[in-house]
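One chain of protein is taken out of this complex; the other chains stay put.
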Amino acid sequence: MRREAILNAAIAIALLAVPLAAQAMGEPFVITLATKVAILALAGVGLNIALGLGGMVSLGHAAFFGIGGYAMAVLAAPVQAYEPLMTWPVEVAGTKSMPIIWLAATLAGGLAALAIGALSLRTSGVYFIMITLAFGQMLYYFAISWPAYGGEDGLSIYVRNGFPGLNTLEPLQFFALCYGVLMVALLFSRVLARSRFGLALAGARQNPLRSAALGIRPYSVKLTAFVISGAITGLAGALFADLNRFVSPAMLSWQTSGEIMVFVILGGVARLFGPVAGAALFILLEHWLGGFSEYWKLFLGLALLGIVLFARGGLIGTIAGREVAHD
Amino acid sequence: MNASKSLLVAAAALAMAGMAQAEPVKVGMITTLSGGGASLGIDTRDGFMLAVKRAGNPDLEVVIEDDQQKPDIAVQIADKMIQSEKVDLLTGIVWSNLAMAVVPAATAQGKFYLSTNAAPSALAGKGCNPNYFSVSYQNDNLHEAAGAYAAKAGITKAFIMAPNYPAGQDSLAGFKRFYEGEVVGEVYTQLGQTDYAGEIAQIRASGADGVFIFLPGGMGISFVKQYADSGVGLQLIGPAFSFDQSIIQAMGDAAVGVLNGANWSPDLDNAANAAFVAGFAEEYGRLPSVYAAYGYDTANLLLSAMGKASVTDADAFRAALREADFDSVRGEFAFNASQHPIQDLYVREVVRDGDILTNRIVGVAIEDRGHAYEDECKM
Amino acid sequence: MTEPVLEVRNLQLSFGALRATDGVSLTLCPGEIHALIGPNGAGKSTLIGLIAGTLKPDAGQVRLAGRDVTAADAAVRARAGLARSFQVSAVAADLTVLQNAVLAVQGARGQSFGFFRPALADAALRGAAEAHIARVGLSDRRTIPAGDLAHGERRRLELAMALALAPRAFVLDEPMAGMGPDGAREMTALLDDLRHEAPILLVEHDMDAVFALADRVSVLVSGRIIASGTVAEIRTDPEVRRAYLGEEMLE
């Protein structure tokens, strides 16, 4: 446990130090990469609540990620077109303010998770995996063929949304914002795991029958966790769309779901900093191998295989040992 | 030297003596080199690099990266090229959705973008920009060529079909813009669809005398094979993307006789084109596609502008680009006010030439065509 | 005779052609231990599932403290005071003994939806949990993950968790299973003590324990109760001897 805490602190500091160093050396792209790591890690933190704490293997989290992204675009696009968001029943203006967009993305992700989870949690195990995957695909196809908001072309938001008191166009400031959100989410995730709800979720994951016999309905507990998980991933989607100033159905594709899951597993399932370590390693591999060969994904696949087969517990598990944080 | 991120500095030996401005230009090429759409990006790159190699201009440096056909990756590569590599100019994107993700932000940061392929209507009309040039066409052009020629080819009752996404919707609109016959059926398919039995049955039942399709990549291959096997046998017409060099080999004889709207063909009769086709075949051992042709033209346009102005002087460089003073493989070539080409549009037919399939021009569809969105461009 | 705490009326459940539970009725009255015995495959586990609410009957009624709970699910029945233990030890293996007990307490109180305060920092929850752990003699093991406990200890933890429900009735599925003679003796003493807390419906294979503890015994064969009575009555019941000894000789 102590070893893991030290490792977590080291990861948190490294993720902060790299962009600061990059700023000093005039390498703004490294800051962009670090921002990407922070945002993808946030999506992973969301998934980790379902996957690690709740034992729900969701292969459809791209749905929430994409919905968060589209929530951002739906709110911000009318502003750049100088049009109201809607005129009926009341006129509502769009917004370029991040706090409002974040709230909307979180709510949208949570609501989508409520709908998808309510149906999917009627099943379990491998059914659950396939059903979440299928629901994700359903939204993906819908986004492609629905002409509003650009369909397959996606939608560009030419200027990054604003945050009171910050210049978000400045890469380092936007990074700081994302890093802050990630840290808050990590803190929340840790508090949640130790709370009464976290205990009930652990019970529902490890022994649903027993939980029911204790008066705790596993379905309700898991669904609540799934909604929280979807909400956090939705928030990550809004930030990701802001990073790229662009949203498209690609965010909803099942490869995205697979990649978010890869971050979590690479880092270590149910480890607090697992998604951060996993996202960082993934981005590093992508850029390092990508510079190596056109067929870099082949090596990425082999590396992943090796990690699953021989380094169980992911990066953090391998370095910090088997113990899981419970005290 | 690695493949996907190659820094290519052309040999100095052939440096042109008469070059006034020796200001180096750094070009960032973002294109698709992996995944299902890789063949298009590879042709774009190879066409572009062929021109660069032939020019042998030591002041031109090209950085190439793979966008994996993902918009978010494309945006990040663009950020990287602009922020870290400090490129002067971007090019190479194949897909409209990726272009929409990258181009507005890049031009807003004062970088030039030369399109080797994707040219969505949003960038031709309201979203036109002084730093954005489309060297290829405007997206609707090849559909317009097919539409304009369809009646001439005896198609009076057309069944038209495209995937249900923005480019598909634009394509059907483009076809109808110059089509003089009647549209008896209009169907949107799913993007990525592989089985067209249902649509073919509808075609058979529609009473049409010809079929227009826009089904890029693997979708087109699937459709044409199934269509040929169905025995429906009505004349097929489409844009060149669906019947291009890289694709028709996989269709086999099913593609022979299909008409397609284009602005370039390997048999187009001009000296620049003959040299290009022969050079490409010699260099890479295959016939070039339209993507290769656009890549080649884009590089030559850039080289011509480099000979006239320094890239550090954006206005002068832009003016130099607008002159389009290069030998296009498409023959006559000029830019209109929105900086899209004014060019002849043709219709080609797929023919078998010995062992391989290729395209031959059968007629001119529209002469000196610009595009439909010129009035919307306020520049 | 006092009002029964738990009453089962004419329960029926078929899986396809198999009648797993075939018109079972039984009662559990305050202070008693009612043992349910029967050969393997008699339908004991199915009956427990029906009583606990993890299975739904085709017909019949389950009443808890005079209330019809047939339509309620397992969690509702648990909160109404039906404490169940499982044949195979069912605890959350990665959680510590204390965490398991706290989980049981918060489950019984319906307080599982607290998202911020650490569960173990809640003095009321923790106090109750520690009391239950002490009751089954696991106080010195409370920081051990439940998965690392010895078999007998795990069974006792289960009882502590059942106690946390402030039960009106225990339904215990083979609490002696897999225990050595010493463990079984300790468990017998513990159960004898627990009956003052709430009556126990005891499903058990260990006949020494059954005969030592049970006030009443019911015999389940092929989904039906073929006999019900005191230990002495059951020992001499000819039908039981036939059904049971016939099976025993085969084993």
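Chains: A, B and C, in written order; residue numbering restarts at 1 for each.
In the analysis below, a residue touches a chain if its C-beta (ideal position, glycine included) is under 8 Å from a C-beta of that chain, and two chains touch if they have at least 3 such contacts.
Note that contacts and distances are computed from a predicted model.
Visitor: Leaving aside the chains you can see, what is the UniProt protein name of the one that's missing? Options: "Amino acid/amide ABC transporter membrane protein 1 (HAAT family)", "Peptide/nickel transport system permease protein", "Sarcosine oxidase subunit gamma family protein" or "Formate hydrogenlyase subunit 4".
Guide: This omitted chain is identified in its UniProt record as "Amino acid/amide ABC transporter membrane protein 1 (HAAT family)".
Visitor: What chains on display are touched by the one that is not shown?
Guide: Those shown chains that the absent chain touches are A, B.
Visitor: May I ask which residue of B:D229, B:D313, B:E332 or B:D353 touches the chain that does not appear here?
Guide: Spelled out, the listed residue whose C-beta touches the missing chain is B:D229.
Visitor: Of B:I247, B:A272 or B:C377, which residue touches the hidden chain?
Guide: Answering carefully, the residue with contact to the hidden chain is B:I247.
Visitor: Which residue from B:T189, B:S265, B:S310 or B:S338 sits in contact with the chain not drawn here?
Guide: Considering the complete complex, B:T189 is the one touching the chain left out.
Visitor: Looking at the whole complex, which of A:L7, A:L20 or A:V57 touches the chain that is not displayed?
Guide: A:V57
Visitor: May I ask you to list the residues on chain A that touch the chain which is not drawn?
Guide: 51, 57, 59, 119, 122-123, 125-127, 129-131, 133-135, 137-138, 141-142, 144-147, 254, 258, 261-262, 265, 269, 295-298, 300-302, 304-305, 308-309, 312
Visitor: For chain B, which residues lie in contact with the unshown chain of the complex?
Guide: 34-36, 38-39, 42, 164, 169, 186-190, 192, 194-195, 197-199, 201-202, 204-205, 217-222, 225-226, 229-231, 246-247, 249-254
Basically, only the chains that are shown with their structure count from here on.
Visitor: Would you kindly tell me how far, in whole Å, the mean C-alpha position of chain C lies from that of chain A?
Guide: Their C-alpha centroids are separated by 43 Å.
Visitor: Between chain B and chain C, what is the separation of their C-alpha centroids in Å?
Guide: Computed value for the inter-centroid distance: 74 Å.
Visitor: Residues of chain C touching chain A in their complex?
Guide: 52-54, 73-76, 78-79, 83-84, 86, 90-96, 99-100, 102-104, 106-108, 110-120, 122, 125, 145, 161, 164-165
Visitor: Touching residues of chain A toward chain B in the complex: what are they?
Guide: Residue list for chain A touching chain B: 27-30, 32-33, 36, 141, 144-145, 147, 150-154, 156, 158, 171, 240, 244-246, 248, 250-251, 290-297.
Visitor: For the complex, give me every residue of chain B touching chain A.
Guide: 2-5, 33-34, 65-66, 70-72, 75-76, 79-80, 83-84, 96-97, 100-101, 104-105, 108, 120, 164-167, 169, 188, 190-191
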